[in-house]
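Here's the structure, in structure tokens; my notes come after.
Every protein chain but one is kept in place in this view of the complex.
Labels for the chains are A, B and C, by order of writing; each one numbers its residues from 1.
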Amino acid sequence: MKLFRNHILVCAGTGCEASGGLKVRKGLVEEIKKRGLEEEIKVVETGCFGFCKFGPNMVIYPEGVFYTAVKPQDIPELVEEHLIKGRIVERLLFKEELTKETGATTDEIKFFKNQVRIALRNCGHINPESIEEAIARDVYFGMGKALTEMTPEDVADVIHKSGLRGRGGGGFPTGLKWKFTAKEEADQKYIICNADEGDPGAFMDRSILEGDPHSVIEGMVLGGYATGATRGYVYCRAEYPLAVKRLKKAINDARENGLLGKNIFESGFDFDLEVRLGAGAFVCGEETALMNSIEGKRGEPRPKPPFPSVSGLWGKPSTINNVETFANVGAIIRNGWEWFRSIGTEKSPGTKVFALAGKINNNGLVEVPMGTKLGDVIFDIGGGVPAGKKFKAAQTGGPSGGCIPVEHLNVPIDYDSLIELGTMMGSGGLIVMDDDTCMVDLAKYFLEFVKDESCGKCTACRIGVTRMLEVLDRITKGKGKLEDIDLLIEMGEDIKLSALCGLGQSAPNPVLSTIKYFRHEYEQHIVDKYCTASVCATLFNSPCQNACPANVDIPIYIDLIRKGDYKGAYEVIREENPLPLTCGRVCNHPCEFKCNRAKMDEPIAIRSLKRFVTDYVQANEGHLPVPQVAPANGKTVAIVGSGPAGLTAAFYLKRKGYNVTVYESLPVFGGMLTVGIPEYRLPKALLAEEINTIQAMGVNMVANTTIGKDISLQELHGKFDAVYVAVGAHVEKSMGLPGEDLTGFMTGTNYLRDLALGKKIDLTGKKIVVVGGGNVAMDAARSSRRLGAENVTIVYRRDIKDMPAIPEEIHEAQHEGITILSMCNPVKVVGEKGKAVGVECIKMRPGDFDRSGRRRPVEIEGSNFTIEADIIIPAIGQDIDGMYNTGNVVEAKWNMPVVGKNYMTSVEGIFAGGDCVTGPDTVVNAVKAGKEAASAIDEYLGGNGQVVSDAYVKREIAYTILEEECPRAGMPLLDDRDRLCGFTEVELGYGLDAALKEAGRCLRCDVKDK
Amino acid sequence: MKQINLCIDGKEVQVPAGTTILAAAEVAGKKIPTLCFLKDINEIGACRVCLVEVEGARTLSASCVTPVSEGMKVHTNSPKVRRARRLQVELLLSDHEMTCPTCIRNGNCELQQVAEDLGIRDIRFTGGKKNSAPVDRSTPSIIRDPQKCILCRRCVSVCTATQTVEAIAATNRGFDTVIAPANGRSLADSPCVKCGQCVLVCPTGALIEREYVEEVWEALGDPTKHVVVQTAPATRVAIGEEFGYDPGSINTGQMVAGLRALGFDKVFDTDFTADLTILEEGNELLQRLNNGGTLPMITSCSPGWINFIEFFYGDELDHLSTCKSPQQMFGALVKSYYAEKYDLNPDDIICVSIMPCTAKKFEAGRTEMSVTGNTPDVDYVLTTRELARMIKQAGLNFNELPEEEYDAPLGISTGAGVIFGATGGVMEAALRTVYEVVVEEELPSLDFEFARGLEGVKEAEVDLKGTKVKVAIAHGLSNARRLLDQIKDGTSPYHFIEVMCCPGGCIGGGGQPIPTNTEIRQKRIDATYQADRDMPLRKSHENPAVTTLYEEYLGKPLGEKSHHLLHTHYTKRRRK
Amino acid sequence: MSVMIENLNWEEINPQLDALLEEYHGDKSALIEVLHKAQEIVGYLPEPVQEKIADGLNVSLSDVCSVISFYSHFSTKPKGKYHIALCLGTACYVKGAPDIVDRLEKELKLKSGDTTDDGLFSLEMVRCLGACGLGPVMTINGEVYGLLSPDKAVTTLKEITKA
Partner (left out) sequence: MKSIKDLQKIKEQMLEEIQLREKDPGNIQVEVGMGTCGIASGAREVMQALLDEVTKRNLTKVRVVQTGCIGMCAEEPLVIIKQPGKEDVVYGNLDENAARQIVVQHLVNGTPAQEWVINE
């Protein structure tokens, strides 16, 4: 034995090896030797720490400093700084993706801090190839205790009382299983460790075998002792060579030390075991198939009964448990069943290891007490969903399980709760999915998996799963029928009842579960031929176009930019979206979130390219082109509201030859575009030009006319063949705070409207508090800075990452010196002499998850504090002004007109759409609404409903694509010092060179045969 | 045995422990449909057609493999059960080449029957078929059509367990699973012995005999051809089943009449050459016993068996009798003796045989089986089933046919020839003759009871005037293998062994009516011994036509002419 | 395929297979173990090797073939000099493994499950490699490469073949 001043534990698990761990280890040893430190510092190879994504990992003791993603070139610095100078190398510490917090030791890293480790207790803590280190961590003491102090019945009893349930997925009580085998009389019994971990996405068994093989051996000996088995087999996947190697070494070492073999601890008990390799068949995870495989046969399941405990391997009584189960056993015997029961829940005691994978920041292996909330695992330990995307669902139980949607993030993870949700624990794969995952495609993936892995013995699984898959495939290709959903459910339920083994019986689960929670996605695929996640490739040209609510053919106009045909590009955009200029500036660009280029470097700057096109055309033509209009068809349509929805409907209807009149209650046109979006984002003069092109088409536009006041809706209905109500949502929601009547309190929308209509507002030296996290809040805050406010604070009750505003807006707001106080909420406007002087806020803490997947903010009692404020601007959402419906002409709910599928209200011929139907939404969604309404109105008035051209577009690559990694072209911005002194537009737009370069980054996903 | 009480569809039944729900349901008077199930041979619960609902169980249970338990409550016809069964059959049909009207099994197909029983009128799914393995027509005996296979695996079980040939196995997995010889080989390139047991158990038309019906029609219609036919012993006790007779009926006379009506110029009987075989083989045995020849000597009438020993025990071929099978002796005599005697050009004679066997088709095509060197001795081999089809095609009403006699001389036979059709029959026939030849006194009883019955291996010691001869009988190749392994190890105590390839002997051959099962086999055996008893002559050496044959043509048993016409040699075979 | 069999160096392989079969002589239950080891020795399991194993363990050729064809780990086709196994486990799948398949198939001009004509590359889709934290993942001759994108997969491949 030798003492060292430092132990460096370097992960030598498969994950870290894959990230170059071997080179790092070698480099470390060499460097230490070079510096002559080999007598002071010991390098230990361990099993998996569970933090694979950030490998290679290492921990330096005694400080316990955890380094991640260490590269060979980091080694000299690490040795010099940490080992010689004793200084922590900050840049190699783990950094939380979202919060950017770093943690030096495992106690400071959320990923580790929130875990409770039983099965993984030695993983990453010992050298798995050293039996002595295992012994030092108490391995084999449970076995020693059992063999020398306990009867086999005692052992089975303790395990039974501990409530340990099978960690392989079924959750059958382990003690009970042992008792069944124990009571069988036979000349030979077997104990089998199922290490054929096949659930895609689960790798805890591999990690345990690689990191702590002796605990598994101990568990098996205990199982053997309790059941009367003297021989054991570990059936391990051949895909895990490192696990096999370590396990074999561990078995040899145990044998050499007398811990396996004859007369262990002079107890008279003999036990030995050997490793058998799987050969790539998922079905061998099923116990009877596994036994066939050990016997050298095809891994086809046998009918049960007889159960293995009666007739198992070679017809002898056998017990099968999985790796993680065995890894728990030794600790239970050592610490007693009471200890084990004190962890976890009543019906699911202990911990469970989960493999966090998929769309999650902290990919890796975690062990948590049963009953931990799903959301806590995903967001606290897992660090949430990367790249600002939204959590959609988590899949547990692999291909046998199901998905848990966002509304169930509060579910405690235990066997029974998961079954209640229609999924199962499985072996512990926890795959996180975001809105880029199509649930129909996911179901198809799992069925494909089961189809490939089906042994083919029984009809239900062999053909049934194939037929289900074929139905799903049709759906994902847009060829499904609505009846297919019921057919899938019916087949799924029948297959569950009739298949021979557990694999087949659970095969339909992913389908049934996704239908249960995401039926609307199936319906969308079938009815609308639309895949929200942009996954089912036959349903769209390109993911960006698919993501665009207005359906703009993005790759084509980007290609036209490269061709130099800017006017052509403009027309391609305008074909689907009559407001290219506006959307080129203020669109929330859902397209960019789906851009495939993001997987390489960054998404294409689609919005900026759109803006470039309008800028360029306008500059070179002197005006925006006015489209051709069909000859008048004699029919008339009135549109109420000149916001984006109304303008869009007017555009398409006019183009088809209708006589269109738009009524606007304000003196200016454009609705929220004009009075909601500040000048520095969307200059009024430019917007007016865009609106002018629509007027130039011959649309009549009438200002200062309020429907319901100046003319009634009823009257309008009588005068026109059809009416489209698109009045928007302009009424700020009330917060209902005490003190709202004080001077200095004004709502966000009113404030922005006043500003837009030219009211002079001077905020010089004032302190402003804006409440809310949406775009209106950002606009109000940033405008206030431009009006001279000394100090602007945004108060938001949730976390910044939960804000609904466009991220760029939040970023710019902060950049302009606006303070964001998140996790607090106003409770009262504080006033003096009738005038507001401050806001009393209360701090919030994150509570349970709400249905949107965000943590519900909960007030922290007594945490009240007051912020000084001269003006308080709440911007927490808008309602609809019911004026248009004076006399209750159409059916409405909270002033929102109720519409059917074709946007028609309760009154024939009156249609409605946009924000007034959906509540406040984006500009591009309003465009979509206006376009769809135009189509519906056209159809209603006898047209074919076709409002956009369906001309064939040839998709081919004419130019080389910039394939090297290359970030997007930066948007030139107004100088900081020029910003706050006025309302000049901040974004300056691309020049020709930047635009061409950016266009060159497009991967042309729409071209299928490259 | 412990008795178990359970309730099936509301009816209380008591059955011994270990009984399956399927069997218990039968006791309760309920028939549960099955497809993959084959009692004692294939009990794997794969097709899921026999599902039943057991109260308290999470899923439905396959009744063919689920043992009963005390107090069990079973529903065999609940809505859940019906739905699930329907699904299985619909699924099977969706992956089945449904060419029913043109399928050889049309009207005798278990899949068809189950679909009808479940009232399936439409199939809710369409989709891809299992991988498009082509139809395998590589052998003259058996055709494999994977597209009609429903993967019940009965054929694999029979081939593996009953016959220990293992020519075919489940290959690939999941939806791609096919039953096939190794590595995509054809049946001809596999160790398949062509016994056709797989054909007998196949519930559909995936494994069928190769038909020569059209060729025979052609020959019958050709005025330049003289078409003779021989009928194997086992055909007469089985053909009736094809026409609605109960198993165990003897329809010899009707069969002869039918053949005549089909237009065969002569209707002869393989029983004649069976008698002849006894004389040749009996003498060969005596010669080996007396001259220290290779012992034990093993019979060689069964072509599947010959294929088996050539393939798997190539070093033990010396043990085989050199006698050709009765079919081939017949063919050789027709194209020599018969041709000469009736002044016919052997090349104008078409020799057809009606056999219970698919391997006979292969045997007839062996190159050494041609005395003229131009045409095979036996031109076409039809199975019992094919003959029945010809009779149906000809519009004959079999049940109304008069009983007619075989033509002379090659239609004259004894009871000893008839029992060639059942396991132990050759042994018994041989002993009847050998005993009287060696002991030179009349047998007190002609019935050698030890040789009869369905036990896998039967043995006895026969006292031939002080010489103790130990004999054994095996039917089914797994039983034959047991005796062969003894020979290989040098521990075989026997002098003479009879082996028949198929369980029960030729009456259970691969060319016999479907279904053929243990019960039916026993009935055909009983009929065989009845036919034996019905014969005026029951010992081969008493067959006058055989005596005439030796006198007119062959000279003596094992003589030169016999050697040339009636004996053959064997070849060790190996995987190609 | 026949060409490939002829290319096998029987003189070298035979004694190794003999020794292997000696070790497990007649033990039918060792079939899968023996197939694993034989595949390690030969690289794949062509029919002559199967026959040798069938004889050595006293099992039928159809059985050997049946078992081989059941388990995806066993191959009857020779693998390329660089054998690429791309993980299609769920984690890798949801993180874009299908795009990588497409890209590799295009780049190497072969379908998964095949080997290029020059025998240089073979591509195979495999089930979860248990390296989910690093998804998408592939192995090239057993070495794991993680956090792939279509481009990174191709560059990784190029780097390896260059070295």
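The criterion applied here is as follows: a residue touches a chain if its C-beta (ideal position, glycine included) is under 8 Å from a C-beta of that chain, and two chains touch if they have at least 3 such contacts.
As the structure is a computational prediction, the values presented were derived from the model and not from experiment.
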Where the missing chain makes contact, among the chains that are shown: A
Touch criterion as defined above, residue of A:257, A:863 or A:888 at the omitted chain: A:257
Of A:180, A:265 or A:307, the one touching the omitted chain in the full complex: A:265
Residue, one of A:87, A:481 or A:520, that touches the chain absent here: A:87
Residue among A:63, A:270, A:338 or A:790 touching the omitted chain: A:63
Where the missing chain touches chain A, by residue: 1-7, 9, 39-40, 61-64, 83-87, 125-126, 132-133, 135-138, 140-141, 144-145, 148, 257-259, 265-266
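Note that in this section only the chains that are shown with their structure count from here on.
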Pair exhibiting more inter-chain C-beta contacts, B-C or A-C: A-C
Mean-CA-position distance for chain B and chain A (Å): 65
Centre distance in Å when chain B and chain C are each reduced to the mean of their C-alpha atoms: 44
CA centroid of chain A to CA centroid of chain C, Å: 34
Touching two or more other chains - residue numbers and ranges from chain C: 66, 70
Junction residues of chain A - those touching two or more other chains: 281, 298, 300, 453, 455
Contact footprint of chain C on chain A as seen in their complex: 14-15, 17-19, 51-53, 55, 197-203, 206, 237-241, 276-282, 293-300, 314, 355-359, 363-365, 395, 398, 429, 431, 433, 437, 442, 445-446, 449, 453, 455, 596, 599-600, 963, 965, 1010
Sites on chain C touched by chain B in the complex: 47, 50-51, 60-66, 69-70, 76
Of chain B, residues touching chain C in the complex: 166-173, 181-183, 190-191, 575
